[in-house]
Each structure stands twice: as C-alpha cells, then as structure tokens.
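Apart from one protein chain that is not included, each protein chain of the complex appears where it belongs.
Letters A, B, C and D mark the chains as written, and numbering starts fresh at 1 in each.
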C-alpha cells in the first residue's frame, strides 16, 4: 500500500459503475394515456440505445417498496462521459420533464488490496443477471484505516468466507473514495431478497462489521425490462415479469440464466 | 449462530412484511367531490383485491396525529413481488396521482436466535386485529453484536419477560438486515396507545435498551376499513369507527375479536 | 419501578396531549379574499366545535417567528380518537386543502416517578391560560436510565426546585415513550418569553441537564383566538391581541386570568 | 450563578433580536414586471413602517451566495409581539404569497455572566451599520456548563481578547436558551467578509472553541436598502450599492458611518 502512483496514458482506468435512482412526479399520472405512452417509449428508446454502447445498463424496479424511488439503473462503462451523455439524452425525452433523481451513486473498479482471487484482482464488474439486486452506499469509521494491514486483511478474509457460504449471492462492490459521498458501493445479486437478509444478519457478528460508519439507504430492486419498469409507473402493467431481454454476461452466458 | 447457510430450493423463505405510509397532496382536496369519490373507490378496490390474495393487508389511519402521513398498510405475503404488484396497481388509480409515500419499511420473518418459544420459532406474523398498531424501525449499536451470546440472550429474556406483563400488547417484530435501512421492525398491537407508552417507559431501564442506536420514527395507527381511512382524507367522514371487515387471523379467529 | 403492569378495564388512561403545527401554503394568499375568508371561517368552526367536546383545544400563533410554522394547537383529551376525528374534520374544510403539518407531537399523562407532589401525582394537565406557551420534544441519553433511582430523583428534585423559583412559569410536561419520537414533551406557560430564556440558561448547570440527548425544536407560541390566528395568515389583521375567549381552567378560574 | 430569579413587573426584559431569512419562489420571477413591482413596493412599505416603530429593522442581501436564502432581516425590539405583527403584515402583501422563510432565529439580551464591561452588562444590541453582517446559531457541548465558573470565565476572556485584536469587527451576540433551537446567536459586523474568516480561523485554537457543539449555518449578508434587496430578487438591479438610508445608531451616529 505504500508505493507511489502515477497514471500512465493508455492504461485502462477500470469501469465506472453508476446507480441512478428515478422517481416520477405523481402529477405525471394525470396526463392523457397517449402522452404517457409516448414519454415512456422515448425514454426506453434512449435506454436501449445506450445499453448497446455501454458495458452494461440494466433497469431495476423498486415500485411499491422503497418510499422515494420508482426504479434505478445499474450502469457500467469505462468512459465517464457516457454517464453524462445518458443523463443529457434522458433530459430530452418528455418523461424527463417529470422525473427527479433522489439518489445517484458513482463507483469505479480497482484491484482489492486484501485478496489475490483472480476475478477480484481483475477488478471488473460482471453481472450474472439474477432477478434481484441489493445496493447501498458504505462508509467505514476512520480508525479502520489505521489498523495494521494484517488485521484488516484477516477481517476481510473472514467477511469474504462467510459471504461465500451464501452461494446464491454474488458480490459486485466498487470504490467511491473522493468521487462520491461514500467509500464503497456494495452491490449483490440474489435469487431472493430474504436470502440476503440472512447473510447480512450473520455478518453483523463478523469483525469487519464493527468498523461500519454508515451502510444505508439499502435498495432492493427487481431486474425487469425497461418498458415494464416504466409501465409500472402508471399501472399500465400490474405484474412485473422477469426481464426477457437477452443480456450477454461478460463470461458469455445469456440471460435469463439457465439455473433459474 | 455459527453454522453455514445455503438456501434450499422449495423451502419457504418466510413472510415479507411491509409497512407502507401514504400522504395525500393537500391540493387533492380541491378536486370536485365526485372525482375524489371515484379516486377513493378505485384505490379501495385494489386494496380489497390484494387483501384477498396476500396473507394480510390491513389499513391504519394516522390522520390528525402524525405530521407527515395520513394512513399506512400492514402487508404480509410470502411472495416479494406481491409488494411490487400492489404498488404498480395503486399507481394506476386516480388517487395514486396525488399520493406520496413518506416512509416504507420492509421486513421478513425468521426464527429468533434467542428463544425456543414455538410461536416465535415458527417465525410467522399473525395479527390479532387489535384496534391500534405501533410500529417503528429499530437499529442496535454495533457493539451489541459482539457481546457474548449468553449476555444477549439474557438481556432479551428480561426484555421479553417485562413485555409479557403487558398482556394486552402483542409483538410482531420482523427482520430487515440488509434489505432495508433498519435491522428490525418492532410492531405491537394494543387496545390503547397509552398502554404501550407505559410498557416502553418501563423498558427504558432494561438491559437491552442500553444498546439502542435508533428507534424512531414511531407510528401509532388505528385499524380501520380502507374506505373509512380514505374518507378521512377529505373529511367525507369525521369519525373513524373500528374496522368492520371480517378479517380471518391465521389461527382461525375472526375480526372483530370477541375479547374486545 | 419494578412492579408489573396490567391495564384494568375502566381505569382512566389519563389525558392524551397533542401539539399539532400548521403551515399554510403561500399560494393560498393568492386566492380571492372571499374564498380565504370562507376557508378560515369553516376551519374556525371546526376548532370551536371540538373545543367544546375536548378537555382543551387552544390555538397559538407563531407567525413571524418560527421559520416553518404559522400556528399550533394544544389539544387535551382522554380519548385518543378525538385527535383523529379533529384531523379528519379539518381535512374537510377548504383551508385544509392548503395546510401542511410540519410537526405534530403526542404525549400522555402519568404520575411522575420522582415526586409525591399532589398536582403531579394526579397527572393532569391544567392550563392556566398564560399568554405564551413554550413547547419542545425532549429525549434523555440512555445512560440516564441506568443511574440509581435515588440519583435520578435527586437530580429531578434540584431541577424542580430551580424551576419553582420562576414563579411565573408553569410546567405541563407529558410522556411520549413509545407513542412518538421523543420521550417527553415539556411545555411551559409564561407571561414573557424572555423569562423562560433566563430559566433555561440557569438550568444548563443543573445535574439533569447533563443527560440531555435532544431538546429541539423549541416553539414559542402566543395564545390567541383561533379566528385571529387565521387572520394573521394573510394579514387580515396585523395585530395579535390576547385571546378573548373565556376559557375555563380545570381549577375553575376563567380566562383572561385576573392576575395579568 | 446561584441566586434565585423572579421577574419583577415593570423591569425591562431586554431586547428581542430576530434574524429572519426569506427566499422567493423562483416562479415569482415569471409574473409580469408590474405585478412584481407592486409586490415589492408593498413589502418595502411594511418594512419601512415597522423600521419606524422598532429599535432596529435592517435588511441584508445574500443573493448569489447562500444557496437557500435571498435576504434577511435583523430586527431589534423590546416587545415580542412586534415580531408577530411584522410577520402578519408581510403576509398581507402580494410578495408574501411567494416567500418562504427557510430560517428564523430568535434571541434576547441579558447581562453576560463572564464580564463586567459596561456595554455588555448593559445588554443592549447597538448596530454600527457596517456593510456586512455575519450571523449563525451556536450551541456549546453540555460538559462546558459543568466546568468550574473560573475556567469558563478565563476561556471567555481569552476569546474576547483575541476578538478584540480585530478592531474592525463588532460583536452583537444574543441569548436563545429555551426560546429557540440554539443557545446563542453570535452576530458580527465587519467591513470585509475575509476579515472575519481570519478571526474565526485564529479562534479555532482558543480554549472556548474546544467546547463547540454546533455553529452552522453561517450567513454573510450585505446591508442594503430594502428596495434594493427586493430588486435583486428579479434582476431589476444588478448591483447592490451600500445602504443609503440614514440609520441612527443608539450612540447617536448616522449611517453611512464616517469611518468608511
């Protein structure tokens, strides 16, 4: 942890990973149905266009559960300005005139200092398209950073080993130091939200948990097609089927995953 | 507390228990009475439809007491997506275009680690349809989780024994670790809010109380028919009678309970 | 403090004491004067009707002083549902369509654990109709509750004795454990707000003060007729005379009090 | 500090000192220019009328600097109800229908417990009409109040002596215990905001600074004529000249002060 650092031109900066949360103004629901339909279509068109040029752009619905959000994006791209450009393009859609963004989190990937596992060293976020995603901003208390490195590494090993027992839960944590209001953005794919509750309750007794400053708000989203997420905003659909779009994960598998 | 965990397909995940709080935009009260009536009817129809397919969907009024909410739902279902679908369906009603949800809490059931009483081991929430419900989000300080297990168990036994003296108060606490911003959602049915004040004042001196990080906001709701809760929003009724709907509790008793 | 508790049917639960704060949407001031007048009259009619059936319902103006409230109610009633019903009735008035309630506090009376003075043992709130009321939510730090009972009693005696030197200030504290976000709602009648500042500055050095977790926001209201409080909302009056309504205090004296 | 206290009829309660912050709804800027002009004139008329009957009523602009306020009042009066009546009168102006008050602070004067300097013992706020005013709410940590009186007096003497080196900065601190959410309202007149930054940076190392619980938000206002402050709300003027009104300070000097 002590070596200097100098960015070398041409070396990959890693991925920028954004979680952006949207809430529609309730007054939008009073518009004529055709106007709402056109607004949703234009918004979905932009999302689908950017999904084709970014490494990942998935949509999760929080309708009926979180109090202050309706849906969120999970965006993955090596190019920071993709996030700006997506924002500008959505501002140009009719639905963009009725949306606010109560939260938005920005992380980036880097090799973990505490492990030599290949996937984590590689520092790439690779979604497996599970039906639910749990995500939250995370800050440790400052004294953590003054523990001896070996103590921290041991605590993180215990943490990782406990987490690994929950084989249905996949970790996609990224780093936000200095570029957003938290230090980390833990994110977890799971087949069932209650599974994650059991994992987190168990982790409360792990050493790493002792050094937590803040780990809320916690969001649970369901992976859905963007058009379904939008149709849930005004009850145009009242069921939220699993996402049908065929996503290609970095390891080459297609969504929906065969193990579900 | 030390064994591994692996979700087994087909095993019940327990119940999801949601508390969702609604507030109507004051401007809604300026609409013509017929438009308000139609909006309330459509909303109530959705609630009654979902009450028939979920394990429980009760409505509590907070009108005139809490500053930022008008009513809330107590939802119980083994299927997470029921909560999403209820949200989407309400978005499609005219009243949904005038509502915000200042708070929303999500918990799930699991066996308690500290007791072997059958009802709690079973981990099911079973409302008894008392006229008032007190509910709040709850977080313990992290050092609690590093006390020896026996110390924690003793503190929780003292806590439970004190609580049991208030025979008119029924506990329905659920677990939120990792799936919402609190760790627990304590919820208590009671015949009279002042009873619960006396219980909580007494518990301040119990050992478990010492380890509290946060236990607010605290909501007191009155169980009412959904149509009465909605009519209180614009003064269409000015009294809030006890709920008349016949609810069937999981143990087979009907509401209104005979002991009242 | 160690005996069990069981509510016995028919025994008085004490008084529910509510403080409910209102703020009018500034846009309401743009309505035609007749429409505003009608809205204020209907609101005042409801207040006067409920004042006749509750133990107390007084109106205090905060116009021009607090940043986020215009007026508040001090409500006293043995019946919890009176608060709900008052809320529903106000929702039915035209002014109710332009009001929000930035704060609302709920307390209840009980005998104090620290004194045997008759008035306090009796546990009844008895306003004396002084021109100003100071009220705020209050929470003690948890370690207070683990001090030996005698230490707490001594601290509270010192506190009460200091307070008693300010003979023009009357204490009406109620209890909120478990039914609202604070533990206590101290409330004080006074002839002059500056008197209360002197008392509170002096109390900073008393032992009880050391154990304070939170004692804000602090509200100072002036007791006025409800119609005057409403007329101050749009400048229909620019002076706020003392309340002229003859209130009967529980000890039989009438307002305005002869000692003023 | 140990003597009793009893307000004696007829004895001056000191001054009430209010700082009230205003923000105009941006939508007000969309009104026709004549309507805006009339609204500003009526508002200014009220301010000028009350300036004539209160001990002081000055207007400070924060346009372009603070995020959430446009201007604030510094009000000084021995009569509490003047503040209510000013509020009611402003509610009756057309501009009052577009204003909110994000903050409002109330203090009162009293003799300081830590000094026998005549001006402070006298306990009167006497503005000298410097071009800038810095004001903020201030709370000390509770253990401060349990230090021996001599330690506190010594810390306050050091604090005052350091402050006195900045000869261009005038202190007008008032007391808010029990009548507002802070304990003190420090307020400082200065010729140049950067001067005050240097003073406060230096004071960070003084003993009194160690016992600070909260000293934000901090407001810097420029003393201007009320009509100029209002014209800055919609760009009717784009410069903010020094106040031209001749204010008479309590020591008989006139504004603008000859030393500027």
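Following the convention adopted for this analysis, a residue touches a chain if its C-beta (ideal position, glycine included) is under 8 Å from a C-beta of that chain, and two chains touch if they have at least 3 such contacts.
Predicted, not measured: the structure shown is a model, and the values here were computed from it.
Contact with the undisplayed chain is limited, among A:44, A:57, A:71 or A:86, to A:86. Considering A:60, A:98, A:138 or A:196, the position touching the chain not shown turns out to be A:98 (whole complex). Along subunit D, the points of touch with the absent chain fall at residues 26-30, 61, 63-68, 132, 134, 165-168, 191-202, 204-205, 209-210, 212, 216-218, 220, 222, 231-240. Residue-level contact of subunit A with the missing chain is found at 1, 4-7, 13-14, 16, 18, 20-21, 25, 80-81, 83-93, 96-104, 106, 108, 110, 142-143, 145-146, 175-181, 183.
As a convention for this text, only the chains that are shown with their structure count from here on.
A straight line joining the Cα centres of subunit A and subunit D is 46 Å long. Among all residues of subunit C, none touch two or more other chains.
Interchain contacts link the chains end to end along an open line, per the touch definition above.
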